[in-house]
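Partial view: only certain chains, each at its native spot in the assembly.
Think of it as A and B in the order they're written, each chain with its own count starting at 1.
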Amino acid sequence: MWVQRQLTLEPRSRGFHLITREITEALPELGAIGAGLLHLLIQHTTASLALNENASPDVRRDFETWFDSAVPERAPWTHRLEGPDDMPSHIKAALLGPSLTLPLSDGRLALGVWQGIYLCEHRDRGGSRSLVATAFGE
Amino acid sequence: MWVQRQLTLEPRSRGFHLITREITEALPELGAIGAGLLHLLIQHTTASLALNENASPDVRRDFETWFDSAVPERAPWTHRLEGPDDMPSHIKAALLGPSLTLPLSDGRLALGVWQGIYLCEHRDRGGSRSLVATAFGE
């Protein structure tokens, strides 16, 4: 069984946002997969997906602080045409990665209790973001 | 053909640990897959999985040194409730990622000669760690 669908996420502020519920609600067919996988690709190069702590907003704020410090805007970037937040966003996106592959078990995501899906918006005004969701299994 | 199984890894010290053999021995069904994939998810947010050099312990020690320096415990973290090693562990885990997808070929993992699976334990006392292993193919 294969399900493939384009999802659109509304614009978010720069930072790390929990989107687990938004993803699962957009894919009711997951309920029919006993054992399988869900693959998500964000079709952009300045935003990324991650899986991390789903409870404390402090954790997500600290992610933003660390990434801003590790990949600073004030650096001798060559690529500057699209603004100071652009080139750091490409690097942050590559470090975290554009996709997640997650197990499906008994019709649900088989995540740990504390795991949630993050949309990592690295740009100041990234606008809406497109995902391709592909689920398959038996 | 689909195989899905929960695996439990015994507690490890903080650092990078080679677990390739432990994984393959827990999944004898891989031998029946001619062409396919193995997906592993660690169901935690302060430990991660990676694929890297399977020979020299020095490499794994240098991984620990670099990650400790790049994501230091002594930093103005907001999230401190669970101890100084917790928030850095979340970030290290996101940088390395919670999952691996690996090709299966003729009943075996089709890795490079020097590649091995790392359990990356970022906490001082992470305890035992749960994985979901999903293998499929023909």
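One rule holds for everything that comes next: a contact is a pair of C-beta atoms (placed from the backbone, for glycine too) under 8 Å apart; a residue touches a chain by one contact, two chains touch by 3 or more.
Predicted model, so just to flag it, every value in this text is computed and none were measured.
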item: Number of copies constituting the complete assembly, 2 shown; value: 3
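Keep this in mind: only the chains that are shown with their structure count from here on.
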item: Chain B-facing residues of chain A, complex; value: 35-37, 50-53, 56, 58-59, 61-63, 65-66, 70, 95-97, 100-103, 105, 110-115, 137-138
item: Parts of chain B lying in touch with chain A, wherever the complex brings them together; value: 2, 4, 39, 41-45, 70-71, 75-79, 81, 87, 90-91, 93-95, 97-99, 101, 130, 132, 134, 136
